[in-house]
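Note that this complex is displayed minus one protein chain, with the remaining chains in position.
Lettered A, B and C in written order, each chain numbered from 1.
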Amino acid sequence: MRTEIGLLRTMLLIRRLEAAWAEAYARDEIGGIPPALSTGQEAVSAGACAALEPGDVVFTTHRGQAPQVARGLDPTRIMAELYGRRTGYNKGKSYHVTDVSRGVIGMGGIVAAQVPVAAGMALAQKLRGTDRVSLVFFGDGAANEGAVHESANLAAMWTLPLILLCENNGYCISQPVAVAVKAASIADRAAAYGLPGALVDGNDPLAVRDAVAAAVARARAGGGTTLVEARTVRLGGHLAHDPQHYRSREEIAAAWEACPIKRFRARLAAAGLLTEEASARMEAEIEAEIAAAVEFARQSPVPEPREAFEDLWA
Amino acid sequence: MRTEIGLLRTMLLIRRLEAAWAEAYARDEIGGIPPALSTGQEAVSAGACAALEPGDVVFTTHRGQAPQVARGLDPTRIMAELYGRRTGYNKGKSYHVTDVSRGVIGMGGIVAAQVPVAAGMALAQKLRGTDRVSLVFFGDGAANEGAVHESANLAAMWTLPLILLCENNGYCISQPVAVAVKAASIADRAAAYGLPGALVDGNDPLAVRDAVAAAVARARAGGGTTLVEARTVRLGGHLAHDPQHYRSREEIAAAWEACPIKRFRARLAAAGLLTEEASARMEAEIEAEIAAAVEFARQSPVPEPREAFEDLWA
Amino acid sequence: MSRFDRKLFRPGGAVKPEEREWPSIRGAINEAMREEMRRDPTVFQMGEDIAGAPPFGVTTGLAAEFGLERVRDTPCSEVAVVGAAVGAALGGMRPIVEFQFGDFLSVAIDQLTHQAALLRYLTGGQVRVPLVIRLPCGGGQGTGAQHAQSLYSWFAHAPGIKVALPATSLDAKGLMKAAIRDDNPVLFFEHKALYRTRWPVPPEFQDPDHVIPFGRAAIRRAGDDLTVVATLTMVHHALAAAEALAAEGISVEVVDPRTLVPLDRETIVGSVRKTGRLLAVDEAYLTCGIQGEILALVTERAFGALKAPPRRLGNPGVPVPFAPPLEDAVLPDAGRIAAAIRAMVTP
Partner (left out) sequence: MSRFDRKLFRPGGAVKPEEREWPSIRGAINEAMREEMRRDPTVFQMGEDIAGAPPFGVTTGLAAEFGLERVRDTPCSEVAVVGAAVGAALGGMRPIVEFQFGDFLSVAIDQLTHQAALLRYLTGGQVRVPLVIRLPCGGGQGTGAQHAQSLYSWFAHAPGIKVALPATSLDAKGLMKAAIRDDNPVLFFEHKALYRTRWPVPPEFQDPDHVIPFGRAAIRRAGDDLTVVATLTMVHHALAAAEALAAEGISVEVVDPRTLVPLDRETIVGSVRKTGRLLAVDEAYLTCGIQGEILALVTERAFGALKAPPRRLGNPGVPVPFAPPLEDAVLPDAGRIAAAIRAMVTP
């Protein structure tokens, strides 16, 4: 999915899969914590994952569906997991979807906890003599956790093949990033560890892809860790049920104007890379794919009670 | 102890008190973890505490005797605590000496744990409408703990009257700071939080005092937190029994050349502020004071077993 | 029990007519904090989104009344926040800290068990550390393994920390007031499934000085054949089981300790001396959990009174899984409690 069209397709697939998830939650077909959607942030995952290769490993957050889709995971098994079915990737044990075979480790229960774990995976990649890299997503809120500080410093010391990808969507739940981060940028914090830092437009999938590709190339070449901050905008609430009383209507309306899908689609159309017809076909395909995923999930069996006692010990 | 002579006296008192402690440990009169001495680092505590006033609160580390002495705590009760006697400040419960009345909170069991606690004290000072400040010591090693990152960021957000005093003595036990910190300085990390940072010669008590005084003035005036890095040199081992196999003889010899007491005494003598005679008198007084402290500690009773069950609950 | 539906994040349905006058547990906690903040200017709050978007609504309205200095939204920096609470307490304030899910305390345990809990002791009694940490806990809502635990047994193990577990609205208010007025660190565990539940209260609920002292268990139902010791939702599951068993001629006493530290050993042991049988039930993991503690306590002190081996129910030692059938498989409920009791009283 490295082509422009591929990037757009990925972004649309994320948007549609997540919308279907939110609808299923609204219909009470899915329980638990309301969906954490990446609406408006699709360009970050699409762009970042386009810079990776098989064998590279991605660590996700609580807002994890976007990188799962961008890494090519199967929407039917993602949806089945969100429905809590035994056909889901994690057999209904956790909605933080993991697919080891495609290099996606689903974390996200504890904010920032994935960051040191990703550093460890990068250490293993290095110790085992591979040229594979690890990429870890974390939010602007997570950036204020001690785990990020310690991991960035360790990664710098040990020249680990790691990309610290801060997906700055402007909010930590209800707290604006400007309240919680007094530095000019989170990317600037890289200097505190002697690391290179890059600030990139997270609503432009090509810019994200290129910035991450540069970091990946450095890491593969033994140059170590890069901190990339991708600035994007959370278009919806923190979770799907969040009424966002802390945000003005104007702010939300302005954010929708900058919707990365809208923008990228217009750009591709203007460049003559996407016809109306091709666009409609793509949407129809995605629609069908997601409908099938929802149907698969609905038809899948729920786990048996005894399965609760499986998979704890290796 | 704000005068030059006062600073020298404080530095000598620290050196001599700690030497007596180490001797007592070597004689097996004191047990537990071997002494963590501030030998070579006396100028940091002497200078920093000279910039403070009553009502300000200092939080110490595992290397805590220097600020205790510099804040004017009673050597007899410090020594009694180190001897594990019930006449010690903490009644023999912990050798991390606390004297609330003089604004010294002894922490140090857990590296960096005092930093968030100091931020909280600064918050209380602010919420209660005082113009008092908190100053927290932490080492270069501690600087890599997540607790420091989180606290610095919180202090910046809330404009807390806090001085983050990083006492960089070149080592975290056996690990040189250059291995563990890839940034040019720890003071540089202040920028990551939008805080002012200052780098100061930690072997010059006047330079430390002035840098801390500027930070204190800013904090009292409502200007918030400053990160001050004082560069000094640990002349001995991490703990008194450390053979320092990881350090060359040359390095240690060179460090002794820069001994802050030697340097400051020479400076005062050259400036005509200290005669041979006055110096000798000061040393003799200190000698007597410390001898009395050791004697007091030795004569003091050990705690009764039942005291182990007191002081847990308020 | 229909009371504990899986609707934590969904709009609440209409309140049943008979419950209209009853306060909810969430409301009771809110009320207690509001009254204490009015009463004592040193009480203040810190937590993620507690002013901007109150999680579970427990702090709703407090920022409006007391302002953002006393109801402080924090960044996602739990070590700094718990540490700041410790320091503020040393400095004469009475902080209340909210965690969105109690499980997240995992990242800041040191500040609690090694700093807040020990500083008074280590300084030979020179300081006090009055603080309250509010920890939403418990499973049954599909929130997943790191958002559904009941970890109080850990904090009963470590010295220097009081632990409260309110199961009714009256207790929620009275215990919270006691917690805020206490000069020691207190963990206040709030079961998420209880937040919206409503319970009848006596008139003293309105009294701003009605405090429920720590260390006094409540006998929720008197009985003769067996004592169930349970906390939080399990109190209500046990009561439902007791009701069902009464029809079968089995008389069950239900004891709710209300605080684990201090623990009202006398009431628990006294009850078992009377009934001769003990079942300890909790959502906590079983191994080294509060259930085993109660078994050990009773067998040490009332061995001679026991007519049957004591038993315990709890999470048998697996993470709390996401899918409802899996989650139900690892948590006790009224049915399992009733089954265990039947097996114990039937010779």
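Convention: a contact is a pair of C-beta atoms (placed from the backbone, for glycine too) under 8 Å apart; a residue touches a chain by one contact, two chains touch by 3 or more.
A quick note: this is a predicted structure, and the numbers were derived from the prediction, not measured.
Enquirer: Give the labels of the shown chains that the missing chain contacts, considering the complete complex.
Expert: It touches the following shown chains in the full complex: A, B, C.
Enquirer: Which one touches the absent chain: A:L127, A:A178, A:A253 or A:A271?
Expert: Per the contact definition at the top, the residue touching the missing chain is A:L127.
Enquirer: Would you indicate which residue among A:T10, A:Q65 or A:S151 is in contact with the undisplayed chain?
Expert: Result: among the candidates, A:S151 touches the missing chain.
Enquirer: Would you indicate which residue among B:P67, B:G120, B:G236 or B:P303 is in contact with the undisplayed chain?
Expert: The one listed residue touching the chain not shown is B:P303.
Enquirer: If the hidden chain were put back, which residues of subunit C would touch it?
Expert: Considering the whole complex, subunit C reaches the absent chain at 79, 103, 106-107, 109-110, 113-114, 117-118, 121-122, 144-146, 153-154, 156-160, 261, 263, 284-285, 287-293, 295-297, 299-301, 303-304, 306, 308-312, 317-319, 321.
Enquirer: If the missing chain were put back, which residues of subunit A would it touch?
Expert: On the subunit A side, contact with the omitted chain comes from 57, 88-94, 96, 98-100, 105-107, 109-110, 113, 115-125, 127-128, 134, 146-147, 150-151, 153-154, 157-158, 310-314.
Enquirer: If you put the missing chain back, which residues of subunit B would it touch?
Expert: Missing-chain contacts on subunit B: residues 28, 31-34, 84-86, 90, 92-96, 109-113, 141-142, 144-147, 172-175, 179-180, 238-239, 241-242, 245-246, 302-309, 312.
Throughout what follows, only the chains that are shown with their structure count from here on.
Enquirer: Which chains, if any, touch subunit B and subunit C both?
Expert: Chains that touch both subunit B and subunit C, as defined above, are A.
Enquirer: Measuring between Cα centroids, which chain is at the maximum distance from subunit C?
Expert: Centre of mass proxy via C-alpha means gives B as farthest from subunit C.
Enquirer: Please compute the C-alpha centroid of subunit B, do the same for subunit C, then give the distance between them in whole Å.
Expert: Going by mean C-alpha positions, subunit B sits 41 Å from subunit C.
Enquirer: Need the CA-centroid distance for the pair subunit A / subunit B, whole Å please.
Expert: 45
Enquirer: Could you tell me which residues belong to subunit A and also touch two or more other chains?
Expert: Residues 144-147, 179-180 of subunit A each touch two or more of the other chains.
Enquirer: For subunit C, which residues are shared contacts with two or more other chains?
Expert: Within subunit C, the residues that touch at least two other chains are 75, 77-80.
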